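Let me give you the structure first, and then I'll get to my questions.
Heads up, one of the protein chains got dropped from this complex, but the rest are sitting where they should.
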């Protein structure tokens, strides 16, 4: 498969929904940075299924770090971590071995791998995002030591929208929520919960949009064309199951605007060059410009819904009706919030490490 | 910089807006596939500036292939091509050396590279897409020999929208235009031209959305998590200057839907598994499912507009007003249509070559 | 660090000499191939320290596979495995934190990482080769299912030489040893043991050469220039600590030969093209030609010897004398034999997977 990413910071994700464990190896971490394991656990717990809004499968999600740390700090060696799988009910998936769920990877994994692990979606399960989240949490802790903060919230669930980040003023203070739901507005949070519970009560699911910002990102990260900030973030964010779109700054809305409306004027704020607006989402020509990096990620509604659906039997080669068993989230966008932050953190740390070499690029100044 | 991409098919783009030439090297092309140089030139000509809708800079854009072909076919060796730059007016850019255009890469390239070639935006220029388009044209010709076709059109310019592709029925026949403008509807084409000319007459620019489809893509291309069809396409598409968002299938609209609305039911059409709808845009779990691959790309309005704008002088370290000279497109989305097709072609051919190894993956069936 | 390799088959190695565990993740394994865990353990046991010829540190080296298998076969998902570290004596290394052992990585890791884990050499320890060996063992089992066998032996220890493989006739039957020592000749084995024990008794160490062959490798693996069989094998083999040289076929001896002596004449053996001699070691122009792939790897004597040596104190910035404690092998070439096989196996499987795409390359025939 291809469950690895990164250039300077290389992440490899392993595990299946029902394997003994899932986990990650992070190669390329800079040495000498503190890792707070308690804070890491708290971060991973933000993703953990724990209430009526999430799946009934309950995993402790205890993060075990087995290498890469020395006296509480990164030591430059690859950091490996794993989380056990305990609450598995594999028999729920027997039928799905040859009867693929609509809009899930059951069919394409059958075509491609044949002998894949179908239980719980195998390696295609959202369960894998626990490992991704844990890896991301480490990157985020290191970024904080560089003065870079990353935060996200649910901007939309179905028809309900949250307040957006202010593209220019967004800061670390915005990266917390007034309630136990990851929305900036307490009112929106209540409406979003209701939207999810309604879908759940109707044996259905609902989609959402996550908005994410990174502040403190220095100007100069990323490279032109295929090594830009957007390329790297988009490539990695599409690695989170259920992502259907990624946009930066004004994003798709920029298509409807004039240049005079969309351009961000430069000005000096003391010695620092800033932009008056931030329609670009902090990136010009693939390279960060020092303003907040801002993007949005669209998540589709969970494919696994508890209604009869039409599908095929791949052995009998006939059309059949399917009623899914198993335990599934009615809205994955909610638990995807820390995962999005984590992937953003890993990507930005990778870019930051890559930018180290640019100190050599300035001889000609 | 990082002007290369691809895993099995590796593309390296070179050149600056005002260098002697621009071009590309494609390493990894399969051997024995016919390349029609005349048809390639016709494809590249679709991108060429030629009327009032595009920049006044007029380049012949003659594609010269210097290696990689033997007796009219690919021979497995890297294919190198270049296009000369002739119609350059470098003095138009003298002021921009230290006075960056808002929302262009002038500022970030100054921060990162210092001694960069500022003329015409240097390596950050849309001019580079001519080389990308030529490379893409070769990939598209090879894909046709595998029965895969790629086509795109302008879905939106400012407030005007074209007819969308039918996600299920879209086919090769849809990949042509009733007029000289790349829209499916002649009526939309006229309105879009007017939208662009109005922006131009007001010394402004306007954004747009390009919709692209690939048909004939076999089920099984791409890999889970970070090696999926969406990851690869998104990473590469963001390499086209001015792209602000990429979405697949229902894309951002999926965020507002229920699972029961968004899921694509499977059925047997003879021996072939198909889906009734194609909200997924032909991809499940990162792997193509045999339905048309469908995506949309948002282009921002051209940053270079002929109105006074606020910016900074990086030498004098003061705020200044800037009136851009040079020659620029009032709407880059139009000329981006074949470029989008080309990048899609290169990406899909890369995935197809990578899928070759999956023939080894089926022992367990 | 950079403890990962591979293109189609990607291996990531983690752990330090004294961390909780060491291990590996292998991403890209083809699905549906049997893995015999008992045989794997037996293979890893070949490398395990167990007699007077090896270090006094005794680890059980039990291989735990936590993902990537399903019903006894690979399932396409990344395979993660780990081995615990139990027999550690970290205090032996306190002095080495700032007093680097000559010809070990203690000094360079201090320069590069500062806060590295110095205990037992940290991530630079030969201990890591246990994980590499285990990963390699899986590759070797899969290669056997493709009819490819890999075997190695100690060709030289100090002044003692073993019989070499017959470059043309070497076959699977040669991949076993008459004694418990990995040499083809029982007589050489005895002399080599004596050579090692003499060095050990003199508080010294001794170097060696490992010769390795892969049979059943189909013609057509590898690519010209930088993607060839030699490039890949050499790059990966230098990842085994203490390797100082790699040569293929006649290797350095070819430098003293005439073309008429070194060239391998082609002939038809039935329908199969073979070569009369195999001075090329089975590779022409980077691509396997169907003959046995044959190479040799030079290992230096263990750097950690129990004699007083001159070094520096990096804190006090002064020259000092050092007497190493800890437990070390008097000759690493012996235990490196299965590691060499394993690295060769991983590399050849990677090349084999990459060659899958070449089925697409033959249209022009």
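Per-chain numbering from 1; labels A, B and C assigned in written order.
Here, contacts are C-beta pairs under 8 Å (C-beta built on N, C-alpha and C of every residue); 3 or more make two chains touch, one makes a residue touch a chain.
On a predicted model such as this, the values are computed, not experimentally measured, just so you know.
Student: Among C:74, C:215 or C:284, which one is in touch with the chain left out?
Tutor: C:284
Student: Applying the definition given at the start, please give the residues of chain C touching the unseen chain.
Tutor: Output for chain C: 1-5, 13, 100, 102-105, 107-109, 111-115, 123-124, 128, 156-159, 199, 202, 204-209, 219-220, 223-228, 230-232, 234-236, 238-239, 241, 243-252, 254-268, 271, 273, 275-276, 279-281, 283-289, 296, 298-305, 307, 309-312, 314, 317-319, 333, 358, 361-365.
Student: Name every residue on chain B in touch with the hidden partner chain.
Tutor: Interface residues of chain B facing the absent chain: 1-4, 10, 12-16, 19-23, 25, 27-28, 31-32, 66-68, 70-71, 73-80, 82, 109, 112-117, 119, 122-123.
The rule is simple: only the chains that are shown with their structure count from here on.
Student: So chain A and chain C: same face meeting same face, with over half the numbers shared, or different?
Tutor: Looking at both copies, the contact residues mostly coincide.
Student: Mind having a look at which chain is the central one, using mean CA positions?
Tutor: A
Student: Averaging only over C-alpha atoms, locate the centres of chain B and chain C and give their separation in whole Å.
Tutor: Comparing mean C-alpha positions, chain C is 44 Å from chain B.
Student: Measure off the straight-line distance from the CA centroid of chain A to the CA centroid of chain B, and report it in whole Å.
Tutor: Taking the average C-alpha coordinate of chain A and of chain B, the gap between them is 26 Å.
Student: Starting from the mean Cα coordinates of chain A and chain C, work out the distance between those two points in Å.
Tutor: For chain A versus chain C, the centre distance works out to 37 Å.
Student: For chain A, which residues are shared contacts with two or more other chains?
Tutor: In chain A, residues 1-4, 13, 109, 112-115, 123 touch at least two other chains, as defined above.
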